[in-house]
Every structure is written in structure tokens, then in C-alpha cells.
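The block underneath contains the structure these notes are about, expressed in C-alpha cells.
Note that this is a trimmed complex: some chains were dropped, and none of the rest were shifted.
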Amino acid sequence: EQVKVGFAAEPYPPFTSPDANGNWVGWEVDFQKALCAEAKLDCVITPVAWDGIIPALTSKKIDMIIGSMSITEERLKTIDFSDKYYNTPTVVIGPKDQKFDATPEGLKGKIIGVQVSTIHQAYATKYFGPTAAEIKEYQTQDEANQDLAAGRVDAVQADSVALDAFLKSEAGACCEVKGTVVDDPSILGLGVGVGLRKGETELKEKINAAIKAIRANGTYDTFSKKYFDFDIYGK
Amino acid sequence: MTEPGLAIQVTDLHKRFGPLEVLKGVSLEAKQGDVIAIIGGSGSGKSTFLRCINLLELPTAGRVTVHGETIEMKPDGQGGLMPANRKQVQRIRSRLAMVFQSFNLWQHMTVLQNVIEVPIHVLGVPRDQAIATAEALLKRVGLFEKRDAYPAFLSGGQQQRAAIARALAVQPLAMLFDEPTSALDPELVGEVLTVIGDLAREKRTMLLVTHEMKFAREVSNHVVFLHNGMIEEQGPPDQIFGAPKSERLKKFISSIH
Amino acid sequence: MVAAATQSYLSLLALEPPGWGGVMLVGFIQSLKLAFGGYGLGLLIGIGGACGKLYGGPVLRDLMEVYTTLIRAIPELVLMLLLYYAGTDALSQLLALAGYGSVDINALTAGIFVIGVVQGAYATEVFRGAIKAVPIGQIEAARAYGMSSFQVLRRVTLPAMLPHALPGLANLWMVATKDTALLAVIGFSELTLVTRQAAGSTKAYMLFFLAAGAIYLAWTLVSSLVIRLIEKRARRGLTRTA
Amino acid sequence: MSEPTTLPAYTAPRPRSLFEPHRIVLMAIFAVLVFCVVWFMRWDWLPNYGTRLAYGVGETLIMLFSTAIVGFMLAVPIGLVQVTGPRPLSWLALTFCTIIRGTPLLLQLWMLYYGLGSLFAQYPEIRQSFLWPYLRQAWPYGFTALMISFAAYEGEVMRGAFAGVPRGELEAAEAFGMSRFKLFWRIWLPRAIHRALPTLNGETVLQLKATPLIATITVVDVYGVISRVRQDTFLTYEPLLLLALIYLCLTGLLIWGFRLLENRIPTRGA
């Protein structure tokens, strides 16, 4: 039985990004391979549009989401999640030549870019929305970063690891981390899990077991070391 | 076709279009080799009559028998008739060749393709044989050199002759001509009449709606005068044209001359 | 110096891996598959739809009318989303009901389906107009010679209406080609999406967008050449002046 | 010939009314469908988004009309020079039309926004200029792309329309001593627009259907609002159905409006 693994068809380094060969590479791709090998699933990679990824899951175009999707209460109403497989803090970045911090006061009057239908969008709307000039929503994280570099937004809020990759790139040279946002687990969730259709408990258990197994047997750390010098699994 | 039997027999044919009764009981018998001219004023129902014979129009009532086979009809539930047996209609139609006033050649086919179309695709004649027959026919109507031309590039008379060749190719039991010359200029009229005259001399069964009285008189052996959806008078051409009886016919003939 | 920079910039388009040319080519082939498949399906739907509208019963006719009106009034992008999620869902359920088991509809099939359904509505109108342009006498002649309804359609009506339909069909082909780009929004890896990915990964936005534009343009230019040839051929019997 | 037979004129079958039996059945089925959609699907989110939807529709309409009007004003010279020359200009116009019509609008849009837009950002002169507050927003790019696209397609339409105005009517204007300018404004242009109106109607509907693309560059039109609903509620079908309905209504209104315009100058046989 084939299992179609969906993730966003966009560059989201270092987790998933296309390379010039037309292959998808990144930490999450490695994770997915290890996971499927462990769970003995015949996985095929199926990139889909991020803003349609949950409908794609529910309408069975894909069978699971391994796309840096955080486990939130809001999402749990529609889909199910496995246990978390990584957890990283949320940060706000901005141009080096502007001084502000990642608080509602600091972001007052700024245009903040976020990726649509992410926890960051929900968080920014709730905490920064009232004071910020505008919360601009992008289809992909890459576009938000691009617009920050192009000066069309003043700040971008997203996952620290993803932004770190951007800041290290040539285009990201303009900008720096302005700070980590105050946590709100009800929005920012409990880490990133594998998205599943509701009711597919058998698959869920298989995956949970596999996550445990690769954590335990060191596979997880082996491929993580290629990308990070810290433990991405989080606390 | 051993002995000259009845090629076409029409009994008490009625046809109405909505409130308008166009044919009010027309009967007609055509024996093998008969050439019957159908004349009458405009709107008298001549075309409708011809079109009822091969069921391009469905008669409201009446019976059509072609070569001894009566076309089976059943009520269509709205006071008219409809064919009971599609296959039979197709078979009978394929033996009754109609030559239309406006030719109706298929514009997307060359002359030759027009002529072989029905033999191959309806009658199932092998292609080689159909082509051989078609070429012979085209020679006969003097269109052999034009066999690869498309109809749009032919003159009216040439198109008409192509249409006749197409009709002959099905080796019809009877040919139905609907005003074969009315759209042509006088020169072309002559051309077409020659061909029809030839066919008449071959003793082909023909039903011929025409306005060319002189021609009708020459080629036909029976003339039917339709008026107001009924046969007002019929008989041999000499009688009809020479000694008309009914008032209407007299008036009609005098107006023609 | 500048030349070297330009060269390394352009080398991003190379077919071999550090360049993204190969990936774009694959995307382009996907686009072509979508365009051809969707267009073909659209033609089939169009012929069926036109026949339904012209010869079908009153119910069928009304249903076709609703289909063409709806499809032509709603933006393609919205239709694609609706059809992509709901339509393919319904389709696979239908197939399952018909006893084909749970059929997997892959992205390409879904994309072709979506473009085909949209194209079908426009093609229906094109064919309907073209069939109506065939002189009734041509069809009557076919019937008078004993052709069955299907034969009339197959041997006379369809070939005779083709020249009338061609300009409309040519237009639709151009639309089909460009509509494939909309599937980028759904995440289908066709030329436009691949272009954006390449652009995003390399930050050479202008380069890749211009390259993709050139590919599309070349494609439409080649298409219009071919279309002109086909039209010339199809119209050969139609008019004296052609 | 024979006396004219005066027979009752044949009456064509009545135009099919809305209330034939099968239509009533179809409408009943449709009503049941609508009822099911309303009853069994989730619409509780609708009130929360009312104002935003209205705002989105407004944005869509503003985009539609502004791009159509400006685009059309561009289309007139584009069409005209292709008919009258001079050669270089007409060649330029033709190239413009071919390129724009030969590439997908989505690509053009992204090229402008992500391509050109990020180029602008590299020049401090531009970033410092008074234009920057506009250039850093998304709508100017959406507007430009839609407007250019409309101009290209309509340029083609207007070319045909200009060429199709009967020469005699132009000659008549000349013969009465109209200046070139007057001839253009009073006769040629209105007559060409009049001829092109049905086509323009169709093209404007196409333009309406192209507007949702600007949502992909962060302009919040009605499509953008609905996308937002989809993100917030994780509903797939309901927002899209509503969106389809909204566009259906807009299209209907547009066609109706054009019909009014067209009927101001009746044409025979149309």
C-alpha cells in the first residue's frame, strides 16, 4: 500500500527545498525517509500547495503531511496529528538598520509578513495585529522572506530554524533576529507533528512508534547533525 | 426486377405542419421505368410530397410502399406517425436516391468522395469497386476531370451533375428529383436536362418535380398536377398539356406559356 | 568581470544540475501533458455537449446549458480549486461505485480533468455554433441516402463543421496552454510553479521568469504556425477564395 | 403562376417557457440541492466575515474597473496604430500584443511583483524616492499586470473594430469637412466601440475572472478573503461555493450592464 506524503511545494530550507536536479532535499525529507523505512511504509513524495494542504489531506490526495506543521488545537478540530517530531521557537526578524524588538510595542506601525495559514499568522494576527500597520499574508515563507529583503515588509515572523537559513543566505544579509516571541502554546502549539486524517489510528500508531524508534536508535540524530548543531527535537 | 412491378406506391398521404395541412390525401403509383412529372403552383406541396416518400418529412397519415415493401409506421403519440423500424427506413432510403434542388453536395468531400460515400459506408460496396463505378458514372455525366475538385469550385451545372452521379451510384430503385433546374441559369438548365433525358431513355424510375413544362412533356410518361395538397388532375403528358380538363390546370398551363 | 558575472548568472539556466534548465524543461513537459490532455478531454466533452445541446432531450439540454453557463461565469482559478478538491473526490467515488475499486487519481490526471472540464464548456459552445453553421441540406442529403444517425454525425456533420469550428478551437488551445499555469496555485509542478521554485531558490527572479515567458511565447508562436497550416488544409473545400 | 394560396401562417413552436414540466422538476431538484448545501454544510462562519467579504468584493470591482478603463484607454491607440501606422509604431503594438497574449497572466504578475519589484529594491535611489511607499505595496503591480493584459487583448479587439468600420462612413465624414481629430472622435472611435461592444462584454467578463490572480501577490480581493476563510476554518467546499456564487452574480451583473449599454444603439439582426 502506497502512502502519499504531502508537503508544501515551495522552498522552505532547511526542511524541504527543491534542488536543481528536481529532487526535494532537506532535513524533513531525510526525516520522512527514515520514518517510512522504520514504519515499513511505501512512501511517495507529493508536493502540494501549502494553503490547500489540509483539504488535500481530507480529500485523500495525500495521506499524511510532513510539512513542518505545528500541532494546534485549531487544526486538531479538522485533522489528527502524530506525536511531535521537532519543536523550535518562533522568532521575528527585521532589517539591520531598524531597531525594534519582537513585542507588540516594538512592532507598532510595522508591516509584518507571515505565511498564510500558519501558527505564525494566527499569532501575529492576535498579538501584533492590533498595533501593527498590516499583517501581510504570503502563500509561501520564501515569498515573505523575499519581500523582507525587498523592503516591502518591515518584519517577518516565522520558525527560528527556517529564518536562520534565510539569514545565512545572501539575500538574508540585510536582516537579523529581533527576538523570540512570547510563547502561547494554544496558538504556537506543541511542536511539529505528522498530519493525518481523523480516524486513521492504525497509521497514527505506526508513525508514533516509528518516531520513537528512530529517536531511540540514533537515526534521528544522525541526519539531524547534517543540518543543525543543536537538538531540533526541542524540550 | 424481373418484371416491371410497382417501384413506388403512395396511398392516401396526409401531411400537416401545425395548423397547415399541406397534403390532403395524395395517392400515386410508379411502375418500374415510369417517369412521373409532378407539377403545380408554388406552395402546392410538391416538395413536401417528395420528401414524405423518403421520410425526410414524416407523413401525418398514409402509406408508402417501395418495391413491394411497406414502410412500417407507428403513431408518434402526437397525432402523427413515426417510423417503427429505423433499420428498414435506412435500407429503403438508401435505394431511393434524392437529387436536391440545391444539390446538397457534401462540401468537405471531393466530387469522387461524394459519389463513393454512400456505396462504401451505407451499402458496403468494396472501395475499389465503388471507385470504378463512380468513375464510370462521372465520365457519363461529363465530370471525370473534376473528380478531385471540391464542390465549392464547381459551377452550378457541374454540381448538379455531380449530385446526379451521387444518386446514380447507389443504383437506386427510383430517383426523386426536386426542381433540379430552378436554381440554374438557362445554359446550365440545358446541360442538366440532357442528363435527365438520358436517364429517362434508360427507363429509370423517376419522380420529377419540375417547373420546366416543356421538359416535363418531353421526358415523362405521366404527369401529376398537384393543387392545394391534392391531385387535381393526372394523366399522360399529351393529355395534361394538350387537353387539360380542370379549370385550375387550364389556368396553370396558360400562365406557364 | 561583468561578463563573468553575467555568465555565471546565465549558467543558472544550464540543463545540467547546478543549472535549473533541466528542472524547467521537465516542468514544461508537464505543462504540455496538461495542455494536451486537458484540451483533448475538452474536445470530447465539447462534441458530446454540443450534440446534447442540439439533439438531446429537454432535460439534457437544460443541464448542458447550466454546465456551460456556470463554467463560463466563474473564474478558472476558483473552478480549478473546486474541481481539484471536490471534483476529483466525486470522480474517484464514482469510479469506486462503478466497481473499479478505490482508484488513485494522481495529480496529473486531476489536472487534466480540471482543465478538460473547463475547456469542455467553451468547446461545447464552439462546436454547437459550428454544427449549426453546416447547411441543413448537407445533413438531409445524408439522411436521404440512408445513413444512420451516428453515420450522419460521423461522416458528414462532424467533418463538415470542422472548418467553422477551427478558429474557436485554435483560440481554446491557446487558452488551455495558458490555463495550465493556474495549476501552479494548486501546487502542481508545471512550468510556472517550477519557475517560481527555481527563482525562489536562486533569488534570480527576473532571469527565470523571463526564461519561462520565452518558453511560453515560443510555444504559442509554434502553435499558431501549426494552427495556420491545419486551418489552410481544413478550409480547402470550403470556399473558392481560400 | 397559380393564384397565391392564402393559408394560415405556420406558427413556430412557442419559445420554451421557464415552467415546462421538466424544468419544474429540475428546479425542484436544484432547490433540494441548495437546501442540502445550506442545511448540511457549515455556514456559521459567514457572519464573522461579512464586512471583510464586502470589502473584498469592493476591491475586486475597483481592480476590475480601474484596469479595464485604463487598459481600454491604452487599447485604443494600440489598435489604432495597427490600422493606420506608422509602421514602427504598429510593429511595436503588434509585438506587445503578441508577447502579452502569448504568456500566462500569472507569470506576468509574478514577474512584475517578485521579479521587477525585487529589482527596484536593490536601488537605493528608488527606495529613497517618493514613489517607494507605492512601489512597496502590492496593488500597483497587480493593477499594472491586469491593465497591461487587458490593453493587449483589447488592442487586438479594437484593431479589428477600427478596421471594420465601413470606409464609406469615414469618407462621408471627410467629405463634410471634418478634421482628422474630429473624424476620429466623432465617427471612427464611437463607431468602432459600438461594433466591438459585444466582444468587449465578453472580454470584461474574462477580466473579472482574471482578478483573483492578484491574491497570489498579497492583494486582498474577494478571493483573498475567501482564502483567508479557508485558512481559518479549514473548510474546503463552503467558502469556495460561496466564492463561485459571488462571481456568478458579478458576471451576471456585468453582462446585464453591458446589455443595457448595447441596447442604447440597437443593431439589426443581433
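Order of writing sets the chain letters: A, B, C and D. Residues in each chain are counted from 1.
As a convention for this text, a contact is a pair of C-beta atoms (placed from the backbone, for glycine too) under 8 Å apart; a residue touches a chain by one contact, two chains touch by 3 or more.
Predicted model, so just to flag it, every value in this text is computed and none were measured.
Trainee: If every kind of chain is shown just once, what is the true count of each in the whole complex?
Mentor: Taking the whole complex into account, we get A x1, B x2, C x1, D x1.
The criterion applied here is as follows: only the chains that are shown with their structure count from here on.
Trainee: Based on CA centres, what chain would you say lies at the far end from chain B?
Mentor: Relative to chain B, the chain whose C-alpha centre sits farthest away is A.
Trainee: Could you tell me which chain's Cα centre is nearest to the average position of every protein Cα atom shown?
Mentor: Centroid comparison flags C as closest.
Trainee: Report the inter-chain centroid distance for chain B and chain D in whole angstrom, where each centroid is the mean of the CA atoms.
Mentor: Using C-alpha averages as centres, the distance is 54 Å.
Trainee: Using mean CA coordinates as chain centres, what's the gap between chain B and chain C in Å?
Mentor: Using C-alpha averages as centres, the distance is 46 Å.
Trainee: From the C-alpha centre of chain A to that of chain D, how far is it in Å?
Mentor: 38
Trainee: Where does chain D touch two or more other chains at once, residue-wise?
Mentor: 114, 118, 216, 236 - these are the residues of chain D that touch more than one other chain.
Trainee: Name the residues of chain C that each touch 2 or more other chains.
Mentor: Residues 81, 85-86, 185, 203, 205 of chain C touch two or more partner chains.
Trainee: Which part of chain D faces chain C closely enough to touch in the complex?
Mentor: 16, 20, 22-23, 26, 98-99, 101-108, 110-111, 114-116, 118-119, 205, 208-213, 216, 223, 236-237, 240-241, 243-244, 247-248, 251-252
Trainee: Mind listing the chain D positions that touch chain A in their complex?
Mentor: Against chain A, the touching part of chain D is residues 114, 117-118, 120-121, 127, 132, 136-138, 216, 218, 227-228, 230-232, 234, 236.
Trainee: Inside the complex, what are the residues of chain A that reach chain C?
Mentor: 2, 8-11, 17-22, 46-50, 52, 55-56, 59-61, 140, 142-143, 146, 169-171
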